[in-house]
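Excluded from the complex is one protein chain; the other protein chains are retained at their positions.
Which chain is which? They are A and B, in the order written, and residues in each are numbered from 1.
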Amino acid sequence: MKNLLSILVLCTGTLLAQSGQLSGNFQSDFQLYLEDEALDFNLENPSSGFPSERFLSNGFANIMYTNSNFSAGIRYEAYQNALLGYPSGYKGEGITYRYAQFSKNGLDVTVGNFYEQFGSGMILRAYEERNLGYDNAFDGIRLKYSPLKGVYLKSLVGRQRLFFDKGEGLVRGVDGEVSLNEAFVGLNEIKTQVLLGASFVSKYQKDLNPAYNLPENVGSWASRMSVNHGRWNFNSEYVHKYNDPSAVNNYIYKTGNALLMSGSYSKRGFGLSLAAKRIDNMDYRSERDQNLQNLIINYLPALTKQHAYTLATIYPYGTITTGEMGLQAELNYKVKKGSRLGGKYGMGVLANFSNVYAIDKQQIDAFTPLDSTGTLGYSSDFFKVGEEKYFQEFSIELSKKVNKKLKFIGTYINTEYNSAAIVGYSYHGMIYSDIFVLETQYKIKSKHSIRTEIQHLSTEQHEGNWVMGLAEYTISPHYFFAVQNLYNYGNTDKKISYPTVSAGYNKGTSRFALSYGKQRAGIFCVGGVCRNVPASNGLSLSITSSF
Amino acid sequence: MKNALLALAIFSSTLTALAQDKISIFPSVNIKSTDGKMINTNSFENDGNPIVVSFWATWCKPCAKELDAITEVYDDWQEETGVKVIAISIDDARNAVKVAPYANGKDWPFEIYLDSNSDLKRALNVNAIPHTFLLNSKNEIVWQHTSYFDGDEEELFEEIQKLK
Partner (left out) sequence: MKTFKIYSLLIAIISISLFSCDVIEEPFMVVQEVVSDSCEAFIFSPVETYTKKVLLEDYTGQTCGNCPRAAEKAHELQEQYGEQLVVIAVHAGWFSNTSDEYPNDFTTEVGNAWNTHFGNSLAGNPNGMIDRVGYPNSYILQYSQWGEEIAEQIQIEPLVGIQIAATYNTSSKLICIDTQSEILYDLEGNLNITVVLIESGIISKQTDYSVDPEQYVDDYEQNHVLRKGLTNAWGESLGQETYLQSELFTHRYSIEKQADWDINNMSVIAFVSNPATYEVLQVEELHIID
């Protein structure tokens, strides 16, 4: 009833205010599931996840009204019922997001739902990743204020979204950022740009647990710095969290901390970036007994390359929020036109290396096992790398245009993946894999082009080798058609192939896509959380649009 | 089931109707330049010439294809229409440090900004990237397009030429 009222108010408001503007977007996904013998995907096998509804759909629409300094919006979401692989909490329909925002003279006030990020997000980040079902939006009040040029302050109080409900815990936060060059007149014109920032976040949840003496207010602070000097760039952020016993850290009382440092140098045709991080007991949620991707307050980025090729996403890394340390380096280089390697159009080189290790953990005393409930858990030497390797990857991508019509992109990726530490596979060792991809882009004639991918993954562990082929034909600006097949030919149990055909139509901001085929079982990772999605077969339709 | 599809058809046609011939002002949102400065999008300007705003990310292949394709014809476009391209990355802390090296390594001649918690992306109702907007001299959105197929830049250029 309340929701209905809010729509009504919003709509009438909109109609009255002729000078404002209305905008929005929507998306609907439908999937008809078909039984499949090879995948053992059917009603008789309940662990395959085959939905007895057979037909599932997800959808949402955002409607936003803006009138100079004022804006307001709502989002309606419907899961009838949620597509396979979505968190089971998404069930039903309703208004999940509504807000009103007013801004004037540097002051910005939001009431209702909002997304926010302090610094890099390691202390607080509310965001949504709708395709993965991740949404930890706040419901509360936020103020943003810029009292002086170059000084930006934010504060917020709110509770977080938990599917169609809200978490019990309250989150309070303040954040300040100063751009020294803007704030101090004397520094306006100098080449070196310096930004300093600091945040404080605290959550409150009542202690109703009889066995533990729990902190009801869990505080955390962060400080950050960013320095830019021409082609050079350096960023760092350090976060400290006070005692926060929770289901995820096994109710230990150790403080948590995280450090992220990154630097880069770049000029036309050349770019190099380096990043390092250390995370120690930094899982931070507004309810201490939550798990998976629910009610997470902060965002701990995985410092590994994010891949787009299908076979390169079979073994994705997800941050281990209870503790890890890692490095990443990436080089971008464009071999000059006219050189022997570069040829007529030059050649692009993109190389990346990353690794992640456990942190060092020592028993707090000789008699208490590591991570024991109701103790400080462990002690850790900040600079010491743990013995266990979680992940390592090297990749190189070369892209070369042969002539106006033809372009090749070749990629090689070598990965070491500690499956036991990252996700709960039934296979518990290290998975070593090599991936080769050759992508070809060919322009047939104006607006008509064809793109193919040949991919191969080889590994002696887990499910063995995979091969994949894809061909995609596009007619600009409206149509695309694609066929692809994945084949797990190295699997000793079951050699399954996953063919898919798809077609789409685009017009302006609207997009219709239809596909039919099999989907492999897969792992999807958001921040520190990985989720297993079962294999399926079916027909799916997706419609998106914005206005 | 039939009803649902019917409702959907009506809904989408209404939205498509709404989407036609509509001019809207580009929203005002704070984003960051690659050297860390806070910039408000209402400060975008190009001496009365058109502006193209394109959303991308370091992990998005079609985005890179689109910006590569524009890079190749950018000199010609600028000469003829004075257009400026602004490329807005939605990379978050995972990849933010790679944005400037990536764009420079690709030799992109565009202004690059970071929208690291997708505030601008949300304000513009962008569902998925790549998504490209064309702004006229008053910073009004006169055309927009989602996804990228080879040759789509030709359609964009036709729209830019219409503004001259």
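Observations
In the analysis below, a contact is a pair of C-beta atoms (placed from the backbone, for glycine too) under 8 Å apart; a residue touches a chain by one contact, two chains touch by 3 or more.
Source: prediction; values computed, not measured.
Hidden chain, full complex: it touches shown chains A. The hidden chain makes contact, of the residues A:Phe26, A:Phe118, A:Tyr134 or A:Tyr251, with A:Tyr251. For the options A:Asn131, A:Ser236, A:Thr368 or A:Ser542, the residue in contact with the chain missing from this view is A:Thr368.
Of the candidate positions A:Asn243, A:Thr313, A:Asn491 or A:Ser542, contact with the unshown chain belongs to A:Asn243. In the full complex, subunit A makes contact with the omitted chain through residues 46-47, 147-148, 151, 153, 172, 174, 176, 200, 202, 204, 210-219, 221, 242-243, 245, 247-248, 250-251, 253, 363, 366-375, 388, 420, 424-426, 428-429.
As a convention for this text, only the chains that are shown with their structure count from here on.
Residues of subunit B that touch subunit A in their complex: 1, 4, 8, 11-12, 15-16, 18-19, 22, 24-25, 27, 30, 34-38, 58-61, 65, 92-98, 100-107, 116-119, 122-128, 131, 143-147, 149-152, 154-155.
On subunit A, the positions that touch subunit B within their shared complex are 21-28, 55, 57, 62, 64, 66, 115-117, 120-122, 125, 127, 152, 177, 179, 182, 193, 195, 226, 228, 233, 235, 260, 262-273, 275, 299, 301-303, 306-308, 330-334, 348, 350, 441, 443, 446-449, 451, 474-477, 480, 506-511, 543-547.
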